[in-house]
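Scroll down for the structure; my scribbles are underneath it.
Only one protein chain is missing; all other protein chains are in place.
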Amino acid sequence: MPEKISLEVLRYRPEEEAEPVYQSYEVPFRKDWVILDAINYIKDNIDGTLSYRWSCRMGVCGSCGMMVNGTPVLTCATFLEKYLPGPIRVEPLDNFPVVRDLVIEMTDFMEKLKRVQPWIVREEEKPLSEGEYLQTPVELEDYKQFSMCINCMLCYSACPVYGLEPTFIGPAAIAIAQRYNLDNRDQGNQQRLEILSEDDGIFECTLVGECSAVCPKDVDPAGAIQRFKVAATANWWKSLLMPWGNK
Amino acid sequence: MKKNIDPFWWGLFGAGGAISAISIPVLLFLNGLAIPLGWLEPPAYEDFFTLVKHPLTRLFLFALISLSLLHWAHRFRFTLYDGLQVKHLNELIAILCYGTAIAVTFVAGYILWRF
Partner (left out) sequence: MSLNPNYTKYHPKWYRKRIPIFWWMQKWAYTKFILRELTSLAVAFYAVVLLLQIRALAQGPEAYANFLNWLKTPVSIVLHGVALLFVLFHSITWFNLSPKALVFRLGKKRIPDALIAGSNYAAWVVFSAAIVWMILTI
């Protein structure tokens, strides 16, 4: 077991340099350390100027995503040991503008997330006195997988279509739209399908499938997108072949 | 609903992908390799002719050929788009790909109709 392992961390300080540079740090190697522990060690003991995001340290908040050796991961859920003997290259998430060091700009994702109306849409709210909307465990099962998303944006980083076409609404937003569409209490199906059928929606996707491969929560956004495509296509052909079926 | 043509092409792409995935490997292997290499006796001309002449066979062949080409058109269009980053040629590529597929579909329809 080695004593130390080195991390090559991307540094970008806009007030100092126009292009990012890599900085090497030697940190103690410990079997029970994740990448985030090593970065925290750097921050606390070697170089306090390093900027990055993290919070929960348990794979829930979704803020610690970074590229580690070229693959987007949650750094709090990825052990150093996996990358022995090193060095380990740590970079900010791909496909997002970098604000500083390992911190990326995510307004784009936030805006897209909002666009799919990620809340329960009702045509008409029933009065409180009529009680709650009920849901059986089987109905919950329908969308549960898609509700596991923690908005970590690893899928956006892994998606070459998003990289090439930044207007693409992207994997997580679509998976989350699917989460509400498959919820039996929701009635916003048609609305979301229309939003997603626009030019920067589901049909930009060419099913590279890497979003699902990197997702730490097994949300399978690629599957969500395919299912939306099928739904949109079925709708389209139906309204072509049976125009009278349209309301 | 916003009228958008994507689902149209995607539907054809999907149908073509399915029919080609199931039927092309065996046809290609038999016609393109096994028979020319002499591993298999080629069926006599007349027998083959009668087989293809059957309306159901012709219908199937038409579907196979046209859908396979439409599958190609859609997929290849996006391969060029993603793989070479030729965004500015997007429209031209789309017209060429779908246009070729549609043209050959008409040729196929003509040949099989007159068969």
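Which chain is which? They are A and B, in the order written, and residues in each are numbered from 1.
As a convention for this text, a contact is a pair of C-beta atoms (placed from the backbone, for glycine too) under 8 Å apart; a residue touches a chain by one contact, two chains touch by 3 or more.
All values reported here derive from a predicted model rather than from experimental measurement.
Chemist: In the complete assembly, which of A:Arg100, A:Arg179 or A:Arg192 touches the absent chain?
Modeler: In the complete complex, the chain left out is touched by residue A:Arg100.
Chemist: Hey, which chain B residues sit against the chain that's not shown?
Modeler: These residues of chain B touch the chain that is not shown: 14, 16-18, 20-33, 35-37, 40, 42-43, 45, 47-49, 51-52, 61, 64-65, 68-69, 71-72, 75-76, 78-79, 82-85, 104, 107-108, 111-112, 114-115.
Chemist: Please identify, in ascending order, the residues of chain A that touch the omitted chain?
Modeler: 12, 14-16, 18-20, 70, 94, 97-100, 105, 138, 160, 163-164, 206-210, 213, 220, 222-223, 226-227, 229-230
Here is the rule we go by: only the chains that are shown with their structure count from here on.
Chemist: What whole-Å value do you get for the distance between chain A and chain B if each is reduced to the mean of its CA atoms?
Modeler: 37
Chemist: With touch defined as at the start, can you tell me which chain A residues reach chain B in the complex?
Modeler: Answer in residue numbers: 160-161, 164, 190, 193-194, 197-199, 203, 206, 229, 232-233, 235-237, 239-240.
Chemist: Touching residues of chain B toward chain A in the complex: what are they?
Modeler: Residue positions touching the partner: 1-2, 4, 6-8, 10-11, 14, 78, 82, 85.
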